[in-house]
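Encoded as structure tokens, here's the structure I'll be asking about.
One protein chain omitted, others in place.
For subunit A:
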Amino acid sequence: MAQSTDKVLQVELVAADRLVWSGQATMVIARTTEGDVGILPNHAPLLSSIIEGVVDVQTADGETWIAAVDAGFLSVADNRVSILAERAEMSHEIDLEHARRELERCKEAGENDDEAREKVRRAEARVRAAERAS
């Protein structure tokens, strides 16, 4: 880490219809299909599919940003990290109560098929993101 302190990651968190967050970060954690992955500066180029989950960004000035994302991609090259998801929300944009009710509703609807499971995962991610931020 010592020699990479002068290096930071340029992060862009992008949803289909807007740029959700962009800035400099020292670490990014996201959930890929294979499990959680943490990206530090000078990471090898990577292109990976991510699933519904929470993205954790530690900025260069020591703040932590948390976002809930849909299935999408994570791409890393030349200290640029882009996280692409059809939908993405920063934790402070999520209404926790509302997200909890949504999760209850999704769970009650059952987890029988892929679509329902995806909905539950998405709701869980939003609740988790909102809880961690508060």
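In this section, a contact is a pair of C-beta atoms (placed from the backbone, for glycine too) under 8 Å apart; a residue touches a chain by one contact, two chains touch by 3 or more; residues count from 1.
Going forward, contacts and distances are computed from a predicted model.
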Answering from "Acetyl-CoA C-acetyltransferase", "PTS system IIB component (Fru family)", "ATP synthase gamma chain" or "ABC transporter ATP-binding protein": the UniProt protein name of the missing subunit is "ATP synthase gamma chain"
Out of A:19, A:60 or A:109, which touches the unshown chain? A:19
Quickly run down the residues of subunit A that touch the omitted chain. 12, 14-19, 32-34, 37, 44-49, 71-73, 75, 77-78, 82, 84, 86
